[in-house]
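Provided herewith is a single structure, encoded as structure tokens, for subsequent inquiry.
Up next is subunit A:
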Amino acid sequence: MHQGLKLLGVGLVAATLAAWTEARAQEVKLMDGVTPRPGDERTTAADKFKKNAPWKIGMSHFGVNANTWTVQMAHDAEAAAKLDKRVGQFILLDANISQAKQVADIEDLIAQKVDAIIVTPLTPTSADAGIEKAVAAGIPVIVHTGLTETDKYTVDIQGGGVHFGKVMGDFLVKQLGGKGNIWVLRGLPAHPEDINRYKGLLEAIKGTDVKIIAEDAGKWQYDVGKQVCETLYLNNPKVDGIWSSGADMTRACVDVFQQYGAKIPPITGEGNNGFFARWIELGFPSISPEYGPEQGAAGVRAAVALLEGKQLHKRYIYEPEGWDLEKAKKYYRKDLSANAWFPTSLTEQDLQKYYGKH
Partner candidate 1 sequence: MKRLDDLSRAALRIPPSYIVLLVLLVTLWMMRPNLMNVAILGTFARQVVPLGIVVLGQLLVISSRSIDLSAGGVILFVNYLISSGLLYEWPILFVVLLCLSVGLSVGLLNGLLVGKRRASAVIVTLAVNIILIGLVEYLANGKPPGDVPDQFRQLYNLRFGTLPAPVIFWFVLAGVMSGFLGRTVFGRFVWSIGSNPISAHFSGVPVERTVVLAHTISGLMSAVAALVQTSSIAVGSVRFGPELVMNSIAATILGGVVFGRPAQVWGPFVGVLCFALLFVVMTTMGVQEPGKLIAQGLIILLAAIFYGVRSKSNS
Partner candidate 2 sequence: MTVQPLVQMTSISKTFGGIAALENVDFQLLPGSVHALMGENGAGKSTLMKILAGVIQPDGGMIRKNGQIVRFVSPREALDAGVSTVFQEHSLLPNLSIAENMYLGKEPVTKFGVTDTAWMERKAKEILSELGLKLDPATLVGNLSIAERQFVEIARGISARADVVILDEPTAALNAADVEVLNAQILALTKQQKAVVYISHRMEEIFKICDTITVLKDGRNVDCVPVSAIRPKQLIAMMVGRELSELFPPRSNRTEGEVVLSIEGLRLTPDATPSSIMLRRGEIVALAGLEGQGQRELVRSLVGQYTPHGGKVAVRGREFAFPLSGELGIREMQALGLGFVPEDRKLEGLFLDLSLAHNLTIGLHSRHFELKPASAHREVIANSMKSLSIKASRPSLPVNALSGGNQQKVLLGRYLALGADILIIEEPTRGVDVGAKAEIYKLLRDYANAGGSVVVLSRETLELIGLCDRLYVIHDKHVVTEMPAESATEHAILEAALHS
């Protein structure tokens, strides 16, 4: 209750500020597909965080080595920081999928008196205390790739898991004509991203005759996904569509159907080069919701903008359309390995360095 009041107060102040300064707001482009959140007019104050270069920017990454996507997101961030000569130092700390470590990392960044902190929270609450502490210390905080419950941050870019799941769910509903049975391959149990994507799916199939007949955790891993898909297939191969919460599981499931020479039902994918290869090769009905590692770069761009003294919106959303086969073909890179993700802002040189096939 108390906290709610406080939030309301903060909101009111911010809203007033925003209204006052709106005229001066110049749109800063963070990334394709990232737009100010509709209905939220709050902005940051211009020049509030302005500082002379060189800047020291810190980033608390929830887990660089959680999977290949998280690695690339870290690379995107580093590359963006390197691109801007005014960024004197870019400190990337890896919480290694430990909430406790993330709290510690943010504290360490504050102790080092960085000029801006970028946080990708592991869970909606794990970084809250740190974010509040940083803001209290006068350090702007940019949040992306992950939700928070606080809104003490300076700027957030929300690529919603709910939206991601809903794009996939809407696709299935459309493909199935609003009626049919689907399997659900979920990600890591208890992971907030998985839960949000699932929420999006439930939203999409609400009120339709699309029914979930089987559901299990493939943990976003190829082998576990395959184990689940194989078991479900051998149990009862009749299925109208598959909602998969991650690209590796989609590949695994496609492989299972191929292995039994069965027709691949509509199945959802993700913006991953390896998945694109299979999709283009086999042409099964699918969609790729967009969730690019370029967000790493967007976070750095936002930090730079704030330090330049530019005005940003407080909240941005990243809810692009899903990609169809045509768009996938445009982005697909035959010369890169399966672990490259799109969209990315890595330079051609970096792409070749990281993902090039020799």
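Per the selection procedure, all candidates are chains of the complex that A comes from, given by their letters.
Points to keep in mind about this one:
Throughout what follows, contacts are C-beta pairs under 8 Å (C-beta built on N, C-alpha and C of every residue); 3 or more make two chains touch, one makes a residue touch a chain; residues count from 1.
Because the structure is a prediction, the values reported are computed rather than measured.
Interface record for this complex: partner of subunit A among candidates 1 or 2 is 1, by the touch criterion. Taken together, the subunit A residues at the contact with candidate 1 in this complex read 64-68, 71-72, 189-190, 214-217, 219, 221-223, 226-228, 230-232, 234-235, 248, 251, 259, 274, 336-339, 353-358.
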